[in-house]
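All protein chains but one are shown at their positions in the complex.
First chain written, first letter: the chains are A and B, and each begins at residue 1.
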Amino acid sequence: MSDATAHTVEHGEHEVGHAPAPPDRRNLLQRPGWVRAVMYGAISFGLATAFVTGLRSLGDLDPIWELDVLLTAWTVVVPLGFLTGLGVFSYWIYWVTGKPTLPDDHSGHGADSWKDYFKVNTDHKVIGVQYLITVFFFFVVGGLMAMFIRAELAEPGTQLIDPNAFNGFTSVHATLMIFLFVVPVFAGLGNYVIPIMIGATDMAFPRLNALSFWMLPIGGLIILSSFLLPGGAFSAGWTNYAPLATQQPDSNLMFQMGVQWAGASSIATALNFLVTIITMRAPGMTFWRMPLLCWANFTTSLLVVLATPFIAGSQFLLMFDRVLHTNFFEVAGGGYVVGYQHIFWFYSHPAVYIMLLPGFGIISEVLSVFARKPIFGYRLMALSLVAILFLGFSVWAHHMFVAGMAPWLRIPMMITTLLIAVPTGIKVFSWLATLWEGKIHFKTPMLWAVGFISMFVIGGLSGIFLGSVPIDQHASDTYFVVAHIHYVLYGGSVFTIFAGVYYWFPKMTGRMYNETLGKAHFWLTFIAFNVTFFAQHWVGLQGMPRRVADYDPVFADWNMVSSIGSFVLGASTLIFLYNMLVSWRSGEPAPSNPWRALTIEWQISSPPSKFNFDEIPQVVGGPYEYGVPGARHVVLNGSRTVETEKPEPATVGAEH
Amino acid sequence: MRKTLYIQLLLLSVVIGAITFVISLVVISWLPKVASEEGERIDAIYLFTSIICIVIFAIVAAVTIYAMFKFRAKPGELEDGKPIHGHTGIEIMWTLIPTILVTAIGIWSAIVVVQNDDLPDDHRIVAVQAQQFAWSFTYNDERDGLGGMQVGELVVRVNEPLELHMTSPDVIHAFWVPEWRQKQDVVPGITTFYRITPTEEGVFPIICTELCGLGHSVMRNQVRVLNDEAFEAWATEIRSAVDGGGETLGKSVFQNQGCAACHALADAGATGAIGPDLDSVLTGQSAEAIRQSIVDPNAVISEGFAEGVMPPYGAVPEDQLEALVDYLATAVGDGS
Partner (left out) sequence: MTSVAPTESDHGHAHGHGDHPPEQYYSSKVEPPILGIYLFLASEAMLFGSFFAAYFFARVAVPHEFWPPINPKTGHQFELPVFLALINTIILVTSSVTVHWAVTSLKRNYRAGLIAGLTLTSLLGLTFLLIQIREYMRIGFSPRDEAFGSTFYGLTGLHGAHVFMGLTFLSFALWRSMKGHYSPKHHVGLELPAIYWHFVDVMWIVVYVMVYVV
């Protein structure tokens, strides 16, 4: 937890000057890295197995090889061993035990070759890229599962996959898309740009940051590994409602444990963002001068820190019900089934804003730069984020209008749900006003941003239908909800992600992406997306329930349309992947500020130098002063105009 | 200049609004036919919400499209836009108007919820049991002499208020009749209520909408809404089938328990394909084996089928079960 401290400590020594650390002479098995990680992982596997079977035979429990107990132990212990071997914890182990910590030679910073991306690295920019690559991997995997879903649904009846595989694919599809793609992708983008945007050299806790990243692929692999277990992947939906979840084969544990790792990762990152934004803003960077992306990540991080423990709790309790045979949600033992849903949605509703607020931030950045205008109503834009944060905690039961919860809860929850339209509307209208009388440049990021507005509004408005209890009584758990999900998550979140990736691509890679391919990607996706999902509103209202492997033949035509749309949507993603890969290797070199933007990250080279700045910048104005003659946001390198009082650096001295 | 801008914009919104309006409310009928009083109220609030949403969408789309064409920078233009930072009046307006609109939706919805929850006292009560993956219905009051009668298909009178008391022995299911608009989860451990006043005669599907396992997509049944005459005729038939015993009973139990949803059986006109085709697999099986397959289906799993799909039917009354087994054994078994 004391990375920052440590950082300054070592820095102190640094001033005195020291040679780079001598090369690590330990052999491969002792040196932190993949070899040691695999070895430690294997040892942990053995230990966990021995421990469980040993205890069970001591306690005369039968059978000694109980798969669900073993799986629980493995999914906790093996990743810990693996991470220790990789060296994620080395520093902390030295620190808490009071051993001399290794002076940091900053070899953990920057990446010189692609191999460095496979090592534990504490540089926020490297971690950002690691995040992005990992999550797009899971996006493709989750998307391929959607292709199977759509292929099966193209015609009524069972053709390609049986109901068990189908339910497995929908559940894993959604789980990957949510926990391994949309939630962490913003951690990745934020990691790269937020420290630079606020004028910091790194995140507040670089080592915690590395840990956050490495926990993520672990969660993803645990979730994917459920396909290997007897009975096939977990198939109770991404909501994993009790008691169906407890009734499922052991692979359901992989959802429960995988989500714990992904959740821990997102809590750790959120905490890091919060501390960074609070304590490490450059001189002059007041809260009211922060770019809206920083505001968005700030509010999102608060949501993550406060809400994520609830999904951790819900999955812990579910795991206890399965592994220890407790009765939290078991009717026979006096448990309360609907209680699971309350706990789950107390996280998972805020989670939908966790998946969108950072996107709102990206859209604000992109719109104002490419419309060459200040953001309309900057303060209200920031405050509406805060309003969504508070309201977001008071609406969870709108997922349970027909679930058999206490009936009196429905109306208050409906009112709060509907009221969320107000702060969200403020954002939408302010974006439109930002376009108004601008000088709009339709570069690829801008296309995504403008496309986002209309697609998200459709999704939000279908949310209003669902938010009204009587309409939800008809529309709940139908394809209308599936359409809502994808309009807000694909047309909303994923569009903002594409906007952000294209926008910062030159900064991250130092190369320009191919504009023609970018535009082709946008238009193809925009059309295919609507073809895929729009008719689902109708199909749902007409009577097609969600999560079905087979359906009434009257819906065959529109399902076929939807399936064809989805294949084109998949193909359009190929254009994106191709563009990114090829441009990264051989795109045109990017200037430091191709978009003529004012925020700090564009004032330094592309890609940024190892420590972002030679000297901490001085912020002198708002971030979006386009069109204001002579306005500046930031002054770099030595030209500080305002001498701000400098609080004492957090902590200095080797004693702690 | 400003004024023409706004007039053009207004025209564009009206055009988009009109197009969306025609497409979404006139050309396409979004909701299936409505067949209950509660559904009519829901349709009204649906229409109200649609109109608000169409107006909002039209404005958003109009501004976007307009801006895309009107404010596009010329190639190579480096000029910035107008440095407008905000406008308090407009900001207050677009905070207040949506607040009013959503509050209106909220109030109306709340009224509908209260009205729909409120059923006249003289309603019929039917107990519904949902289990993986079949529905069964028990008439709970003595009306029409149906007290305690368990059937596999819901049959009700048109215009008679109806309250379903729903329970589940295993996992969560949900009861939905699209034409009735209402939906309610069926939750183990508690009884949930479904209140409806059917206004249209006809046969409507009952659909389970809560993921409940492998057979979720086939967990369907139907409700028949009959006029008084037809309903009484049906009630008489049901009573006599149960009292009469023998072969007719077995067949009607087969039909009433929803076996046809999963199995094909020529004699009963069943064509389900989830489970084995009973015409072919039952040939030569003993009554005892058939009985076990019904009461404890997971004891022996037929080849090519998954465990846990067929629900155990242990709760079927003994005489009915006997008749069912007899029926299956004679209708197809023993090579007869």
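Everything below uses one rule, namely that contacts are C-beta pairs under 8 Å (C-beta built on N, C-alpha and C of every residue); 3 or more make two chains touch, one makes a residue touch a chain.
Computed from a predicted structure; not experimentally measured.
Participant: Which residue, A:91, A:136, A:192 or A:346, contacts the hidden chain when the whole complex is considered?
Facilitator: Selected residue, touching the omitted chain: A:346.
Participant: Using the document's definition of touch, tell me which of B:78, B:100 or B:300 contacts the absent chain.
Facilitator: B:78
Participant: Which one touches the absent chain: A:86, A:274, A:296 or A:455?
Facilitator: For the chain that is not drawn, the touching residue is A:274.
Participant: Kindly state which of the options A:32, A:184, A:199 or A:291 is in contact with the chain not pictured.
Facilitator: The one listed residue touching the chain not shown is A:199.
Participant: Which of A:153, A:196, A:307 or A:432 touches the chain that is not shown?
Facilitator: Among A:153, A:196, A:307 or A:432, only A:307 touches the chain that is not shown.
Participant: On chain A, where is the contact patch with the chain that was removed from view?
Facilitator: 1-2, 4-5, 7-8, 11, 14, 95-98, 106, 109, 199-202, 204-205, 267, 271-272, 274-275, 278-283, 285, 305-310, 312-314, 317, 320-321, 324-328, 330, 333-336, 338-339, 342-343, 346, 406, 591-593, 596-598, 602-605, 608-611, 613-616, 625-632, 634-637, 646-653, 655-656
Note that only the chains that are shown with their structure count from here on.
Participant: In angstrom, rounded to a whole number, how far apart do the mean CA points of chain A and chain B lie?
Facilitator: 35
Participant: Considering only the defined contacts, which chain B positions touch chain A in the complex?
Facilitator: 28, 30-32, 39, 41-42, 45-46, 49, 52-53, 56-57, 60-61, 63-64, 67-68, 71-73, 77-87, 90-91, 94-95, 98-99, 102-103, 105-106, 109-110, 112-113, 116-117, 170-172, 174, 176, 178, 181-190, 192, 205, 207-218, 306
Participant: Which positions of chain A touch chain B when the two form their complex?
Facilitator: By the definition above, chain A touches chain B via 162-164, 167, 236-237, 241, 243-244, 247, 331, 335-338, 371-374, 376-380, 402-404, 407, 410-411, 414-415, 418-419, 421-422, 425-426, 428-430, 432-433, 435-442, 450, 453-454, 457-458, 461, 464-465, 468-471, 473-474, 476-478, 537-538, 541-543, 545-552, 596, 625-628.
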